[in-house]
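Omission of a single protein chain aside, the complex is shown with its protein chains in their original locations.
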Amino acid sequence: MAFSMTPVWRWFHRWTSPPNFYRIARPWALGLMLVGGVALLVAWIWGLVFAPEDYLQGNSYRIIFVHVPSASASLAMYLSMAILAVISLVWKIKLADMVLRQCIPVGLTLTALALISGAIWGRPTWGVYWIWDARLTSMLVQLFLFIGMWAIHTAIEQQKLADKATAILVLVGFVNLPIIKWSVDWWNTMHQPATIRITGETTMVWEMLAPLLLSMAATYCVVAALVLYRTRWEILYRERKTRWVQDELGLRGQA
Amino acid sequence: MGYFDSFSDFIRMGNHGVFVWSVYGITVFTILGHWLGLRLQKRRLVTEMQRLKKRGQL
Amino acid sequence: MSSSARQNHNDPVLRARDLICERDDRLLFRDLQLTLTDGSALRIAGRNGTGKTTLMRGLVGLNILLEGSIDWRQTDASPWLYVGHRPGISAHLTVLENLRFLARLRGLDPDQAALRQALAAVDLQAFDDSPGQQLSAGQQRRVLLAMLYLPGLPDCWVLDEPFTALDKQGVLALEHHLGAHCAKGGSLLFSTHHEPTVFDYATVTLGEHMTEGAT
Partner (left out) sequence: MMFLLRREWLLSWRRRSELINPLVFNLMVVALFPLGITPDPDELAVLAPGILWVAALLATLLSLDLMFRYDHQDGSLEQVATSGTPLAALILAKILNHWLFTGLALTLMSPLLGLMLNLPISLMPLTLLVLALGTLVFSTIGAIGAALVAGLRRSGLLLSLLVIPLYIPVLILGTGSINAALAGVSFVAPLSALAALACMALALAPWVAAAALQLSIND
C-alpha cells in the first residue's frame, strides 16, 4: 500500500507502538479518572440531594443517574469496539487489539450494570424485578454478545488468532445489533406490555436533566480512564518478555 | 438538606431508599472492583516474573 | 506447456523478505530471505520445532503468525500446490472421489484414465474405490501425493515432508518425479529430514542462528 509509506502513517505507527502508548496513556488515564470521578461525585450529589422528586415514580427515579449513563456508555463502547475491530483487521495495528481486548470486560460491566440497575428500578416502578421490556431485553442480548466475545477470546490460545476472531465476532455482532434492537421493539409492541417505560419519553425538567447529562459525561470519562488503565495492563502483560517491561516492573536490577 | 427535609428522609428516599442505595452501592463497588482487580493482576504478574527470573527462564 | 511464456518473466516465482515468526512468545526465526526461481528447488532444513512447517504454511497463506513481505508472482490461478502433514482426504469419499475433488478445486478436470494413472504412480491403483477411512495414514498421504502426477498443475510446488509416508522405492520414484518437474521449468519448495540425491537443490537451514544466540 502506498499509504503505508506516508509520514502520517509512520507517525501513527510510532504513536501506537506499545511502549509509547503505555507512557502517554498514564497521564491521560489519571486525568480522565480524576475529572470523571469528581464530576460523577458532583452529578450524583446533585441528582440524589438537590434534584426534585419525580411526581410519578417518586425517589426511585434517582436510579436514572446510574442506569442511563451506563446503558448509553455500553452502547458507545460497542461502537468504539467495532471501530477498533476494523482498525485491527484492516490496518493490523497491534494496539487496537489490546484496547479491544480490554474493552470487553468494561463493556460487559457496563451492560450488566445497566441491567441490574434497570431491574432494581423495576421493583418500585412495576412491582416486579424484571419485565420483558424492549430496552431491558435488548440490553440482555447485548450482554450475551459481550459474553460471547469474552468466551471466544479466552478459548483461543494463540493471542493473534484470538484477537482476529474476536474482531470478526465484534463486527458480526455490531451488524446484528440494530436488527436485534428493531426486532425486539417490534416483538414488544406486538405483545403490548402494560408498562410505563422506566426511562420514558416525557420531557424532563431541567433540574433532573442537568445532573443526568453531567453524570453521563462523567461516566464516559471514567469508562475511558478504565479502558486506558486496562490497556496499560494488557500492554505490560503481552510485552512481558521484553526489556522495557522488565525495566518498568523493576525486575532487571535484581538479578 | 437539598431537596429533602432531613437526613433520615434523604436515606429513606420515600421508601425507595433500598433500591436507590443498592444501585449506587453496586456501581461504586464495580468501579473499585475493576481498579483492585487490575492491581492484583499486576502484582501476580510481577511475582510470576520474579519466579521465572530466579529459575533463569527469563 | 508454455515454456516460452515462462521465459518472458524473469522475476522469481517467490520472493520473501525479512520473514519473522514468533510463536508462543518464542522467536522461531527472523530476517529470513527466500527466493525461488523457475526450474529450481529449495529445501527447508532444520531440526524439529525450528518452524519449517510454520514457514511453509505461512508462505501459502495458512499461517498468519508469519510476518514479512511475501511476493508470489502474479498468476491467474493459485500459483502453488501445497502438500501438508494432513492428507486432505475425506473419510467418507472413495480414493478416486477424493483425488478428483483435489483436482477440481484447482480448476482441473482430469479424465478417469489420468486419475488412475496418478494413483498407479503412488502404488494405490487397487484402492481406487476404497473409502478414505479404510486407508492407513500413510496411504492417505499417498493419495494426496498422487495429485502431483495429474496434468495441468500449478508451476510451484510447496511440499512439507513429502517423503515421510513412502518406502525406499517410493522415495526414489518421487525424487525422480520432482527432478523432472524442475527440469520442465517448475519450481519446488520442500522440507525433508533426508537429503534427496536425484536432483539439485539449494538449502535453507532454520534454527542455526538461534542456537548460536542461545549458547
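Order as written gives the chain letters A, B and C; numbering starts at 1 within each chain.
What we mean here is this: contacts are C-beta pairs under 8 Å (C-beta built on N, C-alpha and C of every residue); 3 or more make two chains touch, one makes a residue touch a chain.
These figures come from a predicted structure and were not determined experimentally.
**Student:** Among the chains present, which touch the one that was left out?
**Tutor:** If we consider the entire complex, the absent chain touches A, C.
**Student:** Could you tell which one of A:Val35, A:Leu161 or A:Ala210 touches the chain left off the display?
**Tutor:** Here the residue in touch with the unshown chain is A:Leu161.
**Student:** Among the options A:Trp11, A:Trp28, A:Tyr129 or A:Trp187, which residue touches the chain absent from this view?
**Tutor:** Of the candidates A:Trp11, A:Trp28, A:Tyr129 or A:Trp187, A:Trp187 is in touch with the missing chain.
**Student:** Sort through C:Phe29, C:Trp80 or C:Tyr149 and give me the one touching the missing partner chain.
**Tutor:** C:Trp80
**Student:** Taking the entire complex into account, which one of A:Val42, A:Val86, A:Ala119 or A:Leu169 touches the absent chain?
**Tutor:** A:Leu169
**Student:** Residue by residue, what part of subunit C touches the chain that was omitted?
**Tutor:** Per the touch rule, subunit C residues meeting the hidden chain are 57, 60-65, 77-78, 80-82, 84-93, 97, 101-102, 104-107, 132, 144.
**Student:** Hey, which subunit A residues sit against the chain that's not shown?
**Tutor:** 89, 141, 144-145, 147-148, 151-152, 155-156, 158, 161, 164-165, 168-169, 171-173, 175-176, 179-180, 182-184, 186-187, 190
Going forward, only the chains that are shown with their structure count from here on.
**Student:** For the chain pairs A-C and A-B, which is connected through the larger number of C-beta pairs in contact?
**Tutor:** Looking at contacts between chains, A-B has the larger number.
**Student:** On a C-alpha centroid basis, what's the spacing between subunit B and subunit C, in Å?
**Tutor:** The answer is 57 Å.
**Student:** Need the CA-centroid distance for the pair subunit A / subunit B, whole Å please.
**Tutor:** Going by mean C-alpha positions, subunit A sits 17 Å from subunit B.
**Student:** With chain centres taken as the means of their Cα atoms, state the distance from subunit A to subunit C in Å.
**Tutor:** Those two chain centres are 47 Å apart.
**Student:** Which subunit A residues reach two or more other chains?
**Tutor:** 241, in rising order.
**Student:** Which positions of subunit A touch subunit C when the two form their complex?
**Tutor:** Subunit A reaches subunit C through residues 158, 160-161, 164, 241.
**Student:** So in the complex, the part of subunit B that touches subunit A is made up of which residues?
**Tutor:** Residue list for subunit B touching subunit A: 1-4, 10, 13-17, 19-20, 22-24, 26-27, 30-31, 34-35, 38, 41-42, 45-46, 49-50, 53, 58.
**Student:** Please name which positions on subunit A make contact with subunit B in the complex.
**Tutor:** Interface residues on the subunit A side: 44, 48-53, 58-60, 62-63, 66-67, 70, 105-106, 109, 113, 116-117, 120-121, 123-124, 222, 226, 229-230, 233, 236-237, 240-241, 246, 249, 251, 254-255.
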